[in-house]
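Here's the structure we're looking at; comments come further down.
Yeah, one chain of the complex is gone here, protein chain that is, but the others are all in their spots.
Note that the chains take the letters A and B in the order they are written out, and that residue 1 is the start of every chain.
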Amino acid sequence: MWRYLIRRLVQAVPVLLGITVISFLIINSAPGDPALLYMDRSSNPTQEDIDRVRHELGLDKPLPLRYLDWLGRAVRGDFGQSFADKRPVITKIAEAAPYSLKLALLSILLGYTMAVLLGVLAAVRANTWVDHLISSLSALFVSAPIFWVALMAILLISVKWKLLPTSGWSTYGDGSLLDVAKHLILPTIILALRDIAGLSRYVRSGLLETLNADFVRTARAKGLGSKVVIYKHALRNALIPVVTVIGLSLPALVGGAVVTEKVFALPGMGRLAVDAVAGRDYPTIIAINLLLSVLVVFGNILADLMYSWVDPRIKFS
Amino acid sequence: MKRRTLSSVAGSLLVATVLTACSSGSTPAPSAPAPSTPAASETPVQGGTYTVASTIDATFLNPILNQDAVSNDLNALIYDSLLQLNDKQEWIPWLAEALPTIEEGGLKWTFKLRQDAKWQDGQELTSADVKFTFGAILHPGYTGVRASGLTAIKGVTDLRNGFKETDGKGTDKEAALKEKAAAWEAWQQTDAIETPDKYTVIFRFDKPFAPAMSNIAGRGIIPQHLLKDQVGVAMKDAAFNRSPVGSGRFQFGEWKTNERIVLKANPNWWGGRPNIDEYVFRIFPDTNTAMAALEKGEIDRAAVQVDQFDHFQNDVQLVNLYEYATTQYRNIAFDLKNPLFADKNVRTALATALDKENLVAKLLQGHGITAWSHGTPTRWDFNPDVKKYAYDPEAAKKALDAAGWTVGPDGVRVKDGQKFSFDLYFVTGNKLEAEAAQVVQAAWKEVGVEANLKGTDQPTLLDLSDAGNPARKQPPAYLLGWTLGSEPDSYAIWACDGSFNDISYCHPTVDELENKGRTELDQAKRTEIYGQIQAKLAEDQPYLWLWFPNAIQGIHKRVKGPIAGTPVGIEWNIQEWWIQPDKK
Partner (left out) sequence: MAQPALTQPGTDTVTPRIDSPWQIFWRRLWRRKPAIIGLALLALMITLSMAAPVFTSFDPEKIDLNQKFAPPLSQTASGQVMLFGGDSLGRDVFTRAIYGGQVSLKVGILAAGLGLLIGVGIGSVAGYYGGWIDNILMRLVDIFLSMPTVLLLITVVAIYGPLVPKGGEVYLIVVVVGLLGWPGPARLVRGEFLALKERDFVQAARSLGSRDPRIIFRHILPNVIGPIIVSATLAISGAILTEATLSYLGLGIQPPMPSWGNMILDGQAYLRNAWWVTTFPGLMACATTLALYSLGDGLREALDPRLKRQ
């Protein structure tokens, strides 16, 4: 297993390098001079000032050299200064990341638990109204724009019925666990909706398939109760495809977080990214891009490891 | 509402958010709903947290560096200026214990400071801090935009010309900077700004300079003891700008980027501790979220959009609405260097093609009035009798025909092979303006003029149009506006070499009047001068003026006190407000 892990990690390196090359190329193909974005416009910079800043930022070097420079600093955790407020990019990310991580973990937890529960329910009650309801709802939430659902939820649940806060991470001056929890209920659910809707379908079809499989029939024939069959034998096998999908759903989670954090005014990475894009804050954009990719790549490796845990038949090779 | 502000003549490129457009104001509008006046039994109590919504974060909590309205509003709470504008836009003593003594025909202004003012770290505030503040603005390495408003101070024009000469010599950067710094040191030793004792500051001028009142007396004073090593280029990177120490009503608490800024009551303020304990400035990603928070009572103040007015007025019990005229206007600016707009007859034709009265009536729904020229009806120099190009599409078509623009095969006018088609920029964040841009586009289409809408964010538009940006790509036309201050001087916008004259307007009469207005100290004569400028501008239409907007502020009913929307915004007397404690 360790050899497998090491091989996967080694394989991840070219993928991550590829990602940095692509994002670097996209950012640097942008029209306009980054030096001008970096500088304070109101100080009426002369051409000389601009040249000086270009030199300081290394913009006078050829693109491949700039990339290597950037990469060299990036591996040491130095992503340069934000164009927007001249603070180190890594500081800004360190401030924002905890919010996003907590939200993402909560919503993964909620999403996957609910997905398995609903999926099992739908499979066990296949082709009944319960199944149809779950299927229709999940189809609806997979296809509805997430920001739209979020806005409706705020308007109804927070403003109209006054059940939960409208936005933000916590009430200023409170910040107790209960207060934060209240603030996070809606964003967590909204962010988890896609996973719930998408994954529960996988669980359902996977479970239906295994319930028809030979070994389950054998178990039933041996006289095992249907609950035992479902939970002990069939579910374990049905979860295998789900685990592979978890890895693939991470980028979508990141994308959902961008929108969710914006709608709910949460100060996380998604919000940082949207602001960075709006303000053409290139060092921040490229750093976030890289970090999120790293997260996804490792998420995938983790998913593969879990794959072996749920399915002992799989050997690392 | 992101906007430039000409809050004083130095004309900061100020950007006010939709939610905090309170850096300026006016007499309460007649349509203002009666706020619940506090009952006699209600007495102020200390304590409580007051939360304000904004959609934009602050930039510099340093009053000599910030260019945006958001920071401006916060700096007004953290810092004190020598004088302060009251609700009638009159200057009243503040850090200075009285209005200045003006001698020698306007060339010598003496301010006496109050003796009980302290910095929030306990140090005494003295005349040296005042001198330091204005010295820092005039330093050769200064990166902000306030210096051009101080050129009338004795020797400053010469000093700045000297800087230019040094730059022109082409010596290397380091040496030039040293040379300029030496010149500045020498100027500091002259009697231009003198501090004969701890509580007296004397300003001397080369010529009488009316805007000095707002450019000097209205500027926040910064602490010498904390910033003296960071004068010049280094100041913009000072940690101080994100954790400031001032002398004002509220002191700095914390700043979490894009989340909130917290200010705390200054217990040692010379005017007495404000009632409210904490002033929380909360940053929302958009107005919808902020409106939801206001409606639910999670925040205490937010600017309410015109289209939300009736809803808040009729259905929301928690909130009082305050409506008042502002010193702002909205306009479409034409790049006069662009051949499409060089001809005055074309610009006036574009003005007559637009049913402005209807646009204002339908879009603003009574929460603002039609604008015809530069200025603001809330200030003494306003000239209501200017040329008004009324709606007349047929006349517009004729005028365009006469100007040589004939209708082409696709309905768009053509002259010398060039189509009358251009990009009209607007700020997407502001619904009202985005809608107005579409109305204008449709109106011009009717007369054969094609405007392609380009929505952009505020910083991009300001960068594109900023006259000081060497790489700018001047938009041919853009919908933006100004927030004006208490001082009518508009040299920066309309003089040929004005620093905010982005559209390259240059008219000898206006140029002369702008110069005259600055050196005239008599208000009646100045009213005459600025009235003429407004009349000339209205006739020339370098801008197509659209409307003067009202501000509408929604304030939670638990906020009590003498709250009133005024020419200087709504929080001008916030130290007297208080929060009614929850009845638990």
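Please note the rule applied: a contact is a pair of C-beta atoms (placed from the backbone, for glycine too) under 8 Å apart; a residue touches a chain by one contact, two chains touch by 3 or more.
Note that this is a predicted model, so its numbers are computed, not measured.
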Which of A:54, A:92 or A:262 contacts the chain that the document leaves out: A:262
Selected residue (touches chain absent from view) among A:89, A:122 or A:273: A:273
Listed residues A:59, A:133 or A:155, member touching the removed chain: A:155
Touching residue (missing chain; options B:435, B:512 or B:528): B:435
Contact partner of the left-out chain, one of A:57, A:106, A:211 or A:296: A:296
Touch residues of subunit B, complete complex, unshown partner: 287-288, 305, 307-308, 310-311, 315, 358-359, 362-363, 428-429, 431, 434-435, 438-439, 441-442, 452-457, 460
Hidden partner chain, residues of subunit A it touches: 14-16, 18-19, 22-23, 26-27, 30-31, 139-140, 142-148, 151, 155, 248, 251, 254-255, 258-259, 262, 273-274, 277-278, 280, 285, 288-289, 292-293, 296-297, 300
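Assume only the chains that are shown with their structure count from here on.
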Centroid spacing, where centroids are CA-atom means, of subunit A and subunit B in whole angstrom: 41
Subunit B-facing residues of subunit A, complex: 32-33, 36, 40-48, 50, 52, 85-86, 92, 95, 151, 154-155, 158-159, 162, 165-169, 171-173, 262-265, 267, 271-272, 274-275, 278-280
Partner subunit A, residues of subunit B touching it in the complex: 13, 49, 51, 59, 67, 143-145, 167, 173, 236-237, 256-260, 262, 278, 280, 282-286, 288-289, 292-293, 295-296, 298, 457, 459-460, 463, 466, 468-471
